[in-house]
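With one protein chain withheld, the remaining protein chains of the complex are depicted in position.
Up next is chain A:
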Amino acid sequence: MTGVLRSEWTKFRSAPGAVWLLVAVVAVTVAGGAATAATLRCPSTGCTGDPAEISLTGIQLSQAVVAIVAALMVGGEYRTNMIHTTLAATPQRIRMLIAKTAVVAGVVALAGAVAVPAGVLVGRPMLADRGLTLALSDAAVQRAAFGSVLYLVLIALLTVGVAVIARDAAAAIGVVLSLLYVFAILAQMVPDAELRENLREIAPMTAGLAIQATVDLASLPVSPWRGLAVLAAWAFGSLVVGGVLLKARDA
């Protein structure tokens, strides 16, 4: 297994642009949070809102970059037919998938572990100017931060699974972004209140981002950790389907 892992790592670090995409994950996370904090409009009675969620708004954008990173790791091999070489070198296909998934998860976790604290630290003084306190010692804030890193990792896993199913990077990116954004928007448009809530509970993005909430938890469609578990279920499901197809199909 170590050989396959090392192989996938070598592939990743020698892929053009891979490192820059990780830098982009950090930049977009920080910039997104800062822009949201800077443009926050508050009533004369003072700002209300969830400071942790605001400072981590950038995740909603950087998840798209994460999806691109993960989709290219898989889809790029299919576009070039390099997958044939990969599977000739590691004919145990599930082992290959596990190694690839582990490398993608690892690099995204690393990018997230830089991006999230950076986003919080940049957003914090901007929010303080508007009278919102982001307490770093608050357990809920720490959970939101740690959970946001996990959120990005789960988005990467979801995308790896979808890309293995689709065998095409562009298609995988399209499917994942639809699943994240379009599902969330459609859920918002449903007139029936109960159905709307139900959809928000199972939509990977709205459910998963519940992990960022630090105030007014009772109003959430799902509790933070349960919400992240919903996203994890999506990711796990796509990887299982991807694994079954990878094993069964001709390469």
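Quick note on the criterion: contacts are C-beta pairs under 8 Å (C-beta built on N, C-alpha and C of every residue); 3 or more make two chains touch, one makes a residue touch a chain; residues count from 1.
Throughout what follows, contacts and distances are computed from a predicted model.
Engineer: Can you match the unshown chain of the complex to its UniProt protein name from these: "ATP-binding cassette domain-containing protein", "Sulfate adenylyltransferase subunit 2", "Imidazole glycerol phosphate synthase subunit HisH" or "Formylmethanofuran dehydrogenase subunit A"?
Structural biologist: This omitted chain is identified in its UniProt record as "ATP-binding cassette domain-containing protein".
Engineer: For a quick check of understanding: of A:Thr48, A:Thr85, A:Thr133 or A:Gln188, which residue touches the chain that isn't displayed?
Structural biologist: Looking across A:Thr48, A:Thr85, A:Thr133 or A:Gln188, the contact with the absent chain belongs to A:Thr85.
Engineer: Tell me which of A:Ala128, A:Leu186, A:Val215 or A:Ala251 is the one touching the absent chain.
Structural biologist: A:Ala251
Engineer: Touch as defined at the start, partner being the missing chain; which of A:Ala15, A:Cys47, A:Ala171 or A:Leu220 qualifies?
Structural biologist: Selected residue, touching the omitted chain: A:Ala15.
Engineer: Touching the hidden chain in the full complex, which residues of chain A are there? Just list them.
Structural biologist: Given the touch definition above, chain A has residues 2-4, 6-11, 14-16, 76-77, 80-92, 250-251 touching the missing chain.
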